[in-house]
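Supplied in structure tokens, the structure appears directly below.
Showing chain A:
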Amino acid sequence: MIINGVSIDDTFAEAFGMRGIRLIITAYNETWALNSANAMTGFATSVIACGAEAGIERVLSPAETPDGRPGVSVLLFAVSSKELIKQIERRVGQCVLTSPTSAIFAGLEEGDPVPLGKTLRFFGDGFQTSKQIAGKRYWRVPVMDGEFLVQDTARMVKSVGGGNFLVLADTQVQALEACEAAIREMRKLTDVVMPFPGGVVRSGSKVGSKYKALSASTNDAFCPTLRGATKSELDERIGAVLEIVIDGLTDASVKKAMEVGMREVCKIGAAGGIRRLSAGNYGGKLGQFQYHLREILK
Partner candidate 1 sequence: MTNEASSTVVTEVACPFCGLACDDLSVDTAGEALAVVGGGCAKAQAGFARLGVSHDGASARVGGQPASLEAACAEVARRVKASAQPVFAGMALDVGGMREVMELADAAGGVVDHLYSEIGWRSTRVVQDVGYVTTTLAEVKNRADLIVLVGTDVVSKASRFFERYVWNDEAMFEPAPAARRIVYLGGGLNTAAGQSPDGRAADVFDFDRARMPEALSTLNALLAKQPVSEAAPLGIELARWQALVEALRAAKYSVLVWMAGDFEPAQVDLNINAIMSAVRALNVTTRSNGLGLGGADGELNASMVHAWQTGYPMRTSFASGIPLYDPVHNGTARLVEQGETDTVVWISALNDKTPPPPEAKVVIAPPTLKLEHEPEVFIPVSTPGVHHVGHFFRGDKGAALPLRALRATRLPSAAKVAAAITAQLKEVSA
Partner candidate 2 sequence: MSVIKLTGGRVIDPANGINDQVRDIYVKDGRIVAALADGDKVSAEYNVSGRVVMSGAIDMHTHIGGGKVNIAREMLPEDHRGDPVARTEVTRSSCGYCAPGTLAAGYRYAEMGYTSCFEPAIIPMNARQAHMEMGDTPIVDTGGYAMLGSDDFLLRMLVANEDQKSINDYVAWILHSTQTLGIKVVNPGGISAFKFNQRKLDLDEQNAYYGVTPRRIIQTLTRAVHELGVPHPLHVHASNLGVAGNVDTTLATMEAAEGRPIHLTHIQFHSYGTEGDRKFSSGAARIAEAINRHKNVSADVGQVLFGQTVTASGDNMSQYRNAAFASPKKSAVMDIEMEAGCGVVPFKYKDQNFVNALQWAIGLEIFLMVEDPWRIFLTTDHPNGAPFTTYPHLIKLLTDRSFRNAMLDTINPDAKAMSNLAALEREYSLYEIAIMTRAAPARILGLTDRGHLAPGAAADIVVYTENADRERMFEKPDLVFKDGELVVRDGKVVKVVRGNTHVVKPEFDRGIEKKIEPYFRRFHSVRMNNFKISDDELCECGGGSKLIPHACGKRS
Partner candidate 3 sequence: MSALVLALRNAPAQRVDVGSLNPTALAGLSLADIAALTLSVGKRTVRVDDLFELSGDDSSDVVFRGDCSKLERIGAGMKSGRVTVDGDAGAYVGQGLLGGDIVVKGSAGAFCGTGMKRGRIEVTGDVADFAGAAIPGDMKGMAGGLLLVGGNAGERLGDRMRRGQILVSGNAGDYCGARMIAGTIAVAGKVGAYPGYLMKRGTLILNALPAQMLPGVVDCGSHRLGFLSLLYASWKGLPGPFGALDASACTVRRYMGDMGVSGRGELLVRGG
């Protein structure tokens, strides 16, 4: 399959079942909502070392938030319910509770309960109070700028992490600009985040390593500088490869994001130095989800 001169590999992205959640952070203004959200979703690129993968889903207008203030919705993903609960407790505790004027609410109505204020309330040292409003419980924790308002319980759902595609281009700059264009469009979608910095990752990995301590190591087959020295996947024209990783609340949202991103890359086409689209997988042995590129772009 070739689209606008871009060759689409007959392969698939291999993604994993994860636990995901949406939270809504509000603040006095958008800046402070973003400050909190950025901190909370920072250092959350890969579950391998960060415990969670997270990102800002979108900015919300006052009309869209529970308390009528500017807000941001964020998505967080982790490999298990237990880990997600732990990550939320830490990240909300350190990055939202601490952030001036902030409040935080559940962004999903359905799913399994995740303690939010239920555990954070104890920061109030007995001065915390709860309120039940329209069937939902909230905690009010006294802090130095007033009260930190936090919903007692949020909901998490089964979701998908690790949707991806690889952009193979003539040069590093061409690969990067194509990815930037893809990310711009993908960020208009809901239910997904691209957890790496700027949404793009260069350090694709393979399973295993020559070093016993490491379970993953650089994907040498896609490293252009090793083209002659290893069993390379790259022909001589490819000068750089970049990857976009997608975590989404649903299978469909990940698929949709991959499609939007890949089509944007294809628009640039061979004329812009884009040669191939490929995807990372583990031979289909590890992940429950497989996204076949050619099927998505059919």
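Basis for inclusion: all candidates are chains of the complex that A comes from, given by their letters.
Convention: a residue touches a chain if its C-beta (ideal position, glycine included) is under 8 Å from a C-beta of that chain, and two chains touch if they have at least 3 such contacts; residues count from 1.
Because the structure is a prediction, the values reported are computed rather than measured.
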Message: Looking at 1, 2 or 3, only one should touch chain A in the complex. Which number is that?
response: 3
Message: Applying the document's contact rule, which stretches of chain A touch candidate 3 when the two form their complex?
response: 66-69, 103, 126-127, 129-134, 138, 140, 146-147, 149
